[in-house]
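Removed from the display is one protein chain of the complex; every other protein chain stays in position.
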Amino acid sequence: MGTIAWAGRKIGGALVVLWLVATAIFIAIRLIPGDPAEAIMGGPGSQASAEALAAARAEYALDQPVFTQYLLYLGKLVTLDFGTSYSLKEPVTKVMGEVLPNTLWLSLLALALAWLLALCFAAAASNSGRFGSWLGSLLEIIAAAVPHFWLGAVLIMLFSSALGWFPAVDNGSAQGLVLPVLTLALPLAGFLTQLMRDSLSEALGSQFALAARARGESRLTLFWRHGLRHAALPALNLTGWAFSSLLSGAVVVEAIFARPGLGRSLLSAVLARDIPMVTGIALFSALVYIVVMALAEGLERIINPAGEQR
Amino acid sequence: MSEQTLITLKDLSVSFDGAPAVKNISLTVSAGRVLALVGESGSGKSVTARSLLGLSGGQVSASELTICGRDARNLTDSDWQKIRGNTISMILQDALMALDPLRPVGREIGDGLKEHSSLSKAQRVQRVHEVLASVNMPDPELRAKQRSTELSGGMRQRALIAQALAGNPQVVIADEATTALDSQLTALVLAQLRALKEQGRGVLMISHDLAQVAHLADEIAVMRHGEIVESGPTAQVLNHPEHEYTRQLLQAVPSGVPRFAPLSIISAPRPSAPERQTPTGPLALSATNLSKSFGKHVAVEQVSFDLPQGKTLGLVGESGSGKTTTARMVLGLQKPDSGTVNLLGERFAPLHEPQRKQLREHMGAIYQNPLGSFDPRYSVGQLLTDALSGGKSKRDQSYSQQVDQLLEQVQLSSKLRSRSPRELSGGQRQRLAIARALAPKPSVLVLDEPVSALDVSIQATVLDLLDQIQLETGTSYLFISHDLSVIEHMSDYVAVMHQGKIIEQGATASIFGSPQEDYTRKLLAAMPRL
Amino acid sequence: MSRSAKIFSAIVILLWLVMALAPGLLAPGDPLAINPAQAFQKPGLAHFFGTDESGRDIYTRVIHGAGDSLAIGLAATALGMGLAIVLGTVAALSPRWLDEVILRVLEALYAIPSLLMALLIIAFTGPGVGPAIVAVGLSTAPGYARLVRSQIRSLKNSEMLEATTVLGHSSWLKVRNHLIPNALKPLMALVTLGIGQAVIWAAALSFLGLGTAPPAPEWGAMLSAGRVYLHLAWWMSLFPGLAIVAVAVSATVIGRALGGKVKSL
Partner (left out) sequence: MQRTSRTSRILAGSFALPLIGALLAGCSSTGTSDSTAQSKAPVTGGTMVYASGDAEPTCLDPHVGGNYPQALVASQYLESLFTKNDKGEIIPWLAESTEVSEDGLTRTITLRDGIKFTDGTKLTAEAIKANVEHLKDPNTASSTGYLAVGKVVRVEAKDELTAVLKLSAPDNALLESLSMPWTAIESPKALERDQSTNCASPVGTGPFKVKSWEHQKAVNLVRNDDYVLPVADTKRTGNTAYLDGITWRFIPEAATRYAALQSGEVDVIDNAQPDTISTAADSGLGHLDAPRPGSSNRIELNSSKAPFDDQRVREAFIRAVDANTGVSSLLFGTAQRSNSLLSSVEPLAYSEESLFTTDTAKANTLLDEAGWSERDEQGFRVKDGKRLSLRFPVSTNQSVPAEQSLFEQFQAQAKAVGFEVKIDLLDLSSWYGALAEHEYNLVSAPYTKVGPSVLRVLYHSDSTVPAPSGYFANNAQVKNEKLDKLLVEAEETNDDAQRASLYEQAQKIVLEGYYVLPLYDQQNHFLYGKNVHGIGATTAVSSPIYFDTFLDQ
């Protein structure tokens, strides 16, 4: 398949997926009990008058038939207008724009760190004896099994309260990123290591690895030239999933480490029934997932243009 | 031609976790000469070869291991790295597996240079192109940028040889470098090895097939169970084999062996060949104008052939010539674009599956890789019970006797009933596949490369078994193979396929004796013979 | 599956089963019994894992919590797997256009981060065990479904199935004897891996206050209660946390021993 045709298919598919997500969210939100107008007026605890509620309904077109609302909603989405947040009374895009860099940084750093850790662990495991590899696989399984919320708390106890090495909360400095990034990265690193080790040991035990060794390549160059690529493929394949799981993790991590970000916005938006905000974040996450998937696939095409073997 | 000794090996023993794989082997590789190490799988050939590169992975001991004058018994890994690729290199069996599918072949070839020479990047690229040119790679500069998966079979083999030659080694080890290749590719590789020998390099060639090494090797060493049972100059070993096992190997080579003459010594005594007359009644199988395209690619075009009852039609051709697609159409697994298949005079394809249900029992199939055609959850007995009961049960004890009969028919012990097919050897698996195919008592068996994955000695026993079954039951065979010597031995009639068409067909003797087509002649010329 | 892995798996499964079905054997006490005067006791002989803020015995609660946590994990995985088998099988056996539609739907499900999906579901059902199970099940379904689809597709075209066609077995027998059992086999390995992950996810929801209602001894909820007292009573969050990790680890080990790969999660 040519690159242009491939890109065209990808974009078409992405639009369909986005439309499905948007529709699913629209339906889901209509199922949420409670009057959206109340949410707009500050929740059921407010003293909003009947007129004010009616005005809010009119303003947000909640008095229109459902199908009209749906079309209006889609029409706005097409122009990238996610509407105005019920609770913050500001455009969703603006609010998201403010917090987005934080989450992206956090997730990207975590992703990078997870990759790095996974590579190191996988490399170490491929070069260690039976006991070492047993210990390594135990460690990686444990890492993958540790819940974010628990890990975050333990890291704060250890490195912030007891040792005082890193700040517990975001203070704008790079040090403030250490613990949250670690919290997000460790479980993911555990997953990636398991993945990479499987394909790495497959690659290093293969005929082409033997051929490379017979050409005079050292274990190290074998790892760099051959092992790495083969280990990276399945992990790349999973990058979209990894990123989306990082966004999930961000909800917890941002809450624990008091970091502004999409995850925290999302949690508070859901709790406040802030429909435009929830919609915006959900669609944005889906978009990010799709873009990351496409990037990963593109990278895969570079590493493995023939698309063989996998 | 100098007779300089490059490798001297004395009393090599290799064991893995205490289990010996190679016992007290001695051999010498000299410049400008080819030493062939012959034996079946598991005989320790490859382990021996890898020990010469320090890559056996087991516990190695030898009273002498001298590589180009250097004692290599206690080398460190980094010392070995200087020798590998530079002094001694290796060509592995499968080019698709032995070249990293994720990297351009040029890089793979250049990697060895990176390790050993101080050449600049441009010089290395230059050298890669030279090496590729030296193995007659067409358009080397373009090919260097492609990955092995993008190359044709021939180019891939050339790239594989080139990567072993980049460091200009004095010794090249070819580990089963021709196994499972079709005759043309085999010829190509053999020619390359011959060129190496003529360049004055030492070649250690490893194979299970005496026929393939016969014309190239200067000396032959026959290995069995980790030991060299016989060695000497090629002519002596081939013409005056001293060891029983060597004779067995020689006999197993099917080329030139008359129809129904046994290839293996261990075969059970067979009934005397009945009068084989031109059969009467309808044709067992008849294909008329079969065509099949996949998109723009024409796989099979206007293929027609007839298979009389009780006879064998050999379908021969290189890989990609359309043999397997033809077989699938015959079996009713693929609907032909046009054309028909008749079985015992009745329409078999194209038809809807339920319409040919009655005919199904008359058609059986055997594949190259039997394991892939067995349900991995079934034991040997269950597989046969399943086949006998038409899929209704895998445990029905009432079939027990028939299961035993089938096992006996293919010379498998009934003790294997409860085993998983994965625990069987390659030959046993193929026997099991044959037993299963025989369960419904078919009139026609389609055998698609049934022995290509087997060592010559095992191949011999399986071919003998097929012969015997045909003699006993009168089953007709559509025998598909790329191996001309097998086809010659097994077939009454031969059809030669090339690029989707049958270019020539007729009685075996006439095709092999007086081929009409250039292509057929080319194939025959490339056919290894003793 | 190696012998030691078999033994390990057997012991672990037995242990979890005892904890889930007969917690009283290991911890005879009442996990709900309070004793405010005995609050915040350190781990010791009287209380192996210490006591919580209401003086409840944490060891007893962890043991008794196994049933709930595992049941949630099992139910969520069963739901996700059930959905996946239906969607995956339909997609694999359907004409291309329907396959594409199902694939897009799966991708859309995949594109919404799991926790977001859980939050959305909980937003309209309210918190609780049921919604948590549905949420976790739904968000794991697409991953399983893809595996089922590719598994069935590759089996559909396998030599194994062709061989039975040639032997003349009927379509129904092929599906019953070969397609379904062989497609399910790798799923079983995946199920064990998935249960571990589902336990973590359900715990995460409880941690956010959206899962099991207190004072039920669910591990996530216990952890959530314990984190407030992290500075005073570390044992309150340590032991439930270890229990979650232990389940996920043993599920992974068993899953891997059965031949599961993380890849497909």
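For reference, chains read A, B and C in written order, and residue numbers begin at 1 within each chain.
The rule is simple: a contact is a pair of C-beta atoms (placed from the backbone, for glycine too) under 8 Å apart; a residue touches a chain by one contact, two chains touch by 3 or more.
Since the model is a prediction, treat every value here as computed from it, not as a measurement.
Visitor: Missing chain touches which shown chains?
Guide: For the complete complex, the undisplayed chain touches A, C.
Visitor: Hey, which of A:Val95, A:Ala189, A:Leu247 or A:Ile281 is the one touching the hidden chain?
Guide: A:Val95
Visitor: Of the listed residues A:Leu233, A:Ala255 or A:Leu283, which contacts the missing chain in the full complex?
Guide: A:Ala255
Visitor: May I ask you to list the residues on subunit C that touch the chain which is not drawn?
Guide: For subunit C, the residues touching the absent chain are 32-34, 36-37, 39-40, 53-55, 126-127, 209, 213-215, 225, 227-233.
Visitor: State which residues belonging to subunit A touch the missing partner chain.
Guide: Its contact residues with the unshown chain are 33-34, 38-39, 41-53, 55, 87-90, 95, 98-99, 153, 156-157, 160-161, 164, 167-171, 255-258, 260-261, 264-265, 268, 271-273.
By our rule, only the chains that are shown with their structure count from here on.
Visitor: Quick check of your reading of the touch definition: is the inter-chain graph here a line, ring, star, complete or other?
Guide: complete
Visitor: Which chain pair is joined by more contacting C-beta pairs, A-C or B-C?
Guide: When A-C is set beside B-C, the one with more contacts is A-C.
Visitor: Measuring from the mean C-alpha position of subunit B to the mean C-alpha position of subunit C, what distance in angstrom results?
Guide: One centre to the other, that is 47 Å.
Visitor: Using mean C-alpha positions as chain centres, tell me how far subunit A is from subunit C in Å, no decimals.
Guide: Between these chains, centre-to-centre, one finds 21 Å.
Visitor: Using the touch definition from the top, which residues of subunit A touch two or more other chains?
Guide: Subunit A, residues with two or more chain partners: not present.
Visitor: Among all residues of subunit B, which ones touch two or more of the remaining chains?
Guide: Residue numbers touching two or more other chains: none in subunit B.
Visitor: Enumerate the contact residues on subunit B facing subunit A in the complex.
Guide: Residues 50, 53, 55, 77-78, 81-86, 89-90, 92-94, 97-103, 108, 111-112, 115-116, 147, 149-150, 160, 163-164, 166-167.
Visitor: Quick check: in the complex, which residue numbers of subunit C touch subunit A?
Guide: Residue list for subunit C touching subunit A: 104-105, 107-108, 110-116, 119-124, 143, 196, 200, 203-204, 207-208, 220, 223-224, 227, 230-231, 234, 237, 241, 244-245, 247-249, 252-253, 256, 261-263, 265.
Visitor: Could you pull out which subunit A residues touch subunit B in their complex?
Guide: Contacts found on subunit A: 206-208, 210-219, 221, 225-226, 229-230, 233, 303-306, 308-309.
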